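Dropping the structure in here first, questions after.
In this view, the complex is presented without one of its protein chains, the others remaining in place.
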Amino acid sequence: MAELTYREAVAAGIAQEMERDERVVFLGEDVAAAGGVFKTTVGLLEKFGPCRVRDTPISEQAIVGAAMGAAMTGLRPIAEIMFSDFFGVSWDMIANEIAKARYMCAGQLALPLVIRTANGSGSRFGAQHSQSVENWVMAVPGLKVVAPSNPADVKGLLAAAVRDPDPVIFFEHKGLYATKGEVPDGEHVDRLGTAKVLRQGSDVTIVALAAMVPRALQAAQRLEKEGISATVVDLRSLVPLDTKTLLVETKKTGRLYTVEENPRLCGWGAEIASIVAEEAFYDLDGPIVRITTPHVPLPAADELEDNTVPTVERIVETVRRTAG
Amino acid sequence: MAELTYREAVAAGIAQEMERDERVVFLGEDVAAAGGVFKTTVGLLEKFGPCRVRDTPISEQAIVGAAMGAAMTGLRPIAEIMFSDFFGVSWDMIANEIAKARYMCAGQLALPLVIRTANGSGSRFGAQHSQSVENWVMAVPGLKVVAPSNPADVKGLLAAAVRDPDPVIFFEHKGLYATKGEVPDGEHVDRLGTAKVLRQGSDVTIVALAAMVPRALQAAQRLEKEGISATVVDLRSLVPLDTKTLLVETKKTGRLYTVEENPRLCGWGAEIASIVAEEAFYDLDGPIVRITTPHVPLPAADELEDNTVPTVERIVETVRRTAG
Amino acid sequence: MASDDIDRSTRLALYRSQIEIRLLEKRAYELFLQNLIKGTSHLSLGQEAVAAGFAVAMRPDDYTYCTYRGHSHTLARGAPMLGVLGELMGRRCGLMGGKGGSMHLTSVAHGVMGSYAIVGAHLPVAAGAAWSAQLRGSGQVSLCFFGDGTCNIGAFHEALNFAAVWKLPVIFVCENNQYMEYTPIRSVTAVEHPAADRAAAYGLERIVVDGNDADAVYRKARESIDKARGGGGPSLIEAMTYRTSGHSRADPAKYRPPGELEEWTKRDPIALYRARLLELGFEESELRAMDSAVQRAVDEATEGAKASPTPPLEVIDKDVWADGGSSWRN
Partner (left out) sequence: MASDDIDRSTRLALYRSQIEIRLLEKRAYELFLQNLIKGTSHLSLGQEAVAAGFAVAMRPDDYTYCTYRGHSHTLARGAPMLGVLGELMGRRCGLMGGKGGSMHLTSVAHGVMGSYAIVGAHLPVAAGAAWSAQLRGSGQVSLCFFGDGTCNIGAFHEALNFAAVWKLPVIFVCENNQYMEYTPIRSVTAVEHPAADRAAAYGLERIVVDGNDADAVYRKARESIDKARGGGGPSLIEAMTYRTSGHSRADPAKYRPPGELEEWTKRDPIALYRARLLELGFEESELRAMDSAVQRAVDEATEGAKASPTPPLEVIDKDVWADGGSSWRN
């Protein structure tokens, strides 16, 4: 096992798949010569050449649209949208075109493509470069949604996304790029749609995603000391959703908490809470509590940003106050 | 009281506000000379002239962006986006610009504007012209969201939206345009953020929006005959959300059903179910059940479309099966 | 260019394609009136020469990307009439089994890679298909059809620049039928020719062609397709034409200035082409036989579609994913 940063795992995952399958191509803004503004794609141009690794104009509709056209004609494109906020300018392509094409034509077209993007807060970039929009995508039928929390998952799930025959939106978390972790040597391919139980507890179940995963784990450690034993589930994938693991783990403790970075209303936590409120109602010992970013745009200044997104303190405090 | 169609109520509401306040202006595609593709704005050009009622190019970013620029400089624009599906091509303007501007500048800018749009299914237009995207908008902090179910509410809530100092997204339902109803004579202004209890029952509470409201009412009538007494709440507004009415009405019956047209995952029903699962947990007598369009794009053919969106039958059958 | 540069069989193909479109679109209109086609439908009556001229010039493996006004292009590539009418009528025999409807005709087997109902969306997609052809070295060309109104939306701009910079084998064809829905295009566009007057903005040649003359269209199609196939990059072509029906089913087209329809009807592409063929020595009887054969095919397709059952409800949950299903959970 090698230790890689989350950032390096991105390039490693792309490289693994480009080596394996020459239909895999990669395009985006400043991704080739510059290696990406987050340095996630350093070395790919050198390795795979300018035909397969390409810099584009600032034209997100063209980038995503080109990926769609290429996917339906035999390639397996990976498109980078630099910040997930820019899904705004390519939303028609993502939500109306890519998501619906196969369904509308009754399966005549296949769209094996991946859209990678940097999601989430923590960089003091302000409201237009810090959003968590995984719930935007989850709300659109026809898109698979992945959001890894660690380098091994980045590589393995990215490989799985590239091999998947359907469009996959791959959320990398800006706040995790610098984090490190062991990544299996050699070919590493994970499975979409599988959550991971990172910690088994007996009192409450905490479900988290991406950058909220390490916070949930830290919160669980602190709660442990206070005598509250928490299961922590890393969702990893929103579509397909591993409802089996969710339901099983919730039933075991009887109490569910979701920790999400997207703003409160209609977040993925609401979806999960609703599934549980319908399908595991009689196994619940108390209210389902969502710990979310409040329903506000994100502020820029350090203290403001840090205190808007769920913190370890807020998770601990919320569970402590309500798990009684 | 005059009887108007839902369609006529739109023009009536706009005309009322344009007469009252000369800062109110209106722009969109084919809205002026042609009176709108749904004939919702017939007569406005004649009444208010080509400076205040304007046809635009097919440029949704420019339409919404122009409304934003006009709103922050002293006008009160109403922009029409012909189909809500086209929020896809103007999503950056809606979700990233309009929704966030006031917050980012700490209140220096005001954006009193309305974006009207035709939402929903029932016209056999296929997946790109039939979506219900009210949950897309609800998920974005900074936008108010209204979706009336009858002509009186159309006029009254549209007037309230125009007078509101914040951006309001106003969803008209395509499938309701031809329906008729009494509309109060003279100036009619309603209040945003207020749900209406249309029917009081004792066994279950059914919450619906827009075209799902008449279906919920019909379902309630049928259920009545089977001995199940249902409260029906017309939400009318998603943001602000009348959680008071929701919680009160749910607590009275102990059972909550939501009926929504947007696709299943992260719909507004999930938000409401989650609020109730957290805040009224101990008042619930059974699972919260969401009746939704399944998580698929909409098919075009008559029978397919009709059987994808929640039907009266499906509501009745679901409540019957689960309310026991 | 001389009029004998196009061979006899090509001319017949051009004629036949136009007639097929005309008769099928007329039938579609009748079926609306009988309420056998629901929803909306956007006919290409009056614009047949554009679809025919390009399709006849294409190689079978070239790609077509079109809009909601795409029955013509779908037919012109050889998709079966039964599949087209069946889709319009929402029947099981439809090209997409009723799931897509009239605005989304797709027939991948015939190179019709989709009809796109959001204005402008398919331009980048067509560029992407061209990129794929370029990378795969397949020699395929991607053809993208859209209207005058489409030239004012952002995706147009992005796709044109993108295609030009990457020298992609894609041809953007603007069918300028003078209107964006009900609004005259000149009232919402800063230049006279919404496409051609912008070619220079992408380093491309300014091309305007008579869209009611199938030969003229065919020649430009050949030229631009050859260029694209040879690595010469994209073209942007503006074909001047007119739709003689309303924008869509619901439109009585009252916005037309008096006399405009009549002027254009004089330049009906099929009447013009028929006259030219007769001038060039084709037999009236041969053309008449072709007309009848096509009419019979349309009638047959109509009967076939009418006889076809409505789609089974199970398809609602099918084909969201490549595994054939729509499950989002385990």
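The letters A, B and C name the chains in turn, as written, and every chain counts its residues from 1.
Here is the rule we use: contacts are C-beta pairs under 8 Å (C-beta built on N, C-alpha and C of every residue); 3 or more make two chains touch, one makes a residue touch a chain.
Only a predicted model underlies this, so the values are computations on that prediction, with no experimental measurement involved.
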Per the touch definition above, residue among B:Ala33, B:Ala110, B:Val197 or B:Val312 touching the missing chain: B:Ala110
Selected residue (touches chain absent from view) among A:Thr41, A:Gln128 or A:Thr318: A:Gln128
Contact residue for the chain not shown (choose from C:Leu12, C:Val165, C:Ala216 or C:Met290): C:Val165
Residue, one of C:Gly97, C:Gly114 or C:Gly154, that touches the chain absent here: C:Gly154
Contact footprint on chain B, counting only the chain that is left out: 25, 51-52, 54, 56-57, 59-75, 77, 92-93, 96-97, 101-110, 112, 141-142, 165-166, 193, 239-244
Touching residues (missing chain, whole complex) on chain C: 152-158, 160-161, 164-165, 187-191, 197-198, 200-204
Absent chain, residues of chain A that touch it: 29-30, 33-34, 37, 55-61, 85-86, 88-89, 123-129, 264-265, 294-297, 299-304, 307-308
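Note that only the chains that are shown with their structure count from here on.
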Cα-centroid distance, chain B relative to chain C, in whole angstrom: 36
For chain A paired with chain C, centre-to-centre distance based on mean C-alpha positions, whole Å: 40
Contacts with 2+ other chains: residues of chain A: 92-93, 96, 103-104, 141-142, 239
Set of chain C residues in contact with two or more other chains: 99-100, 104, 116, 118, 121, 154-155, 315, 320, 326, 328
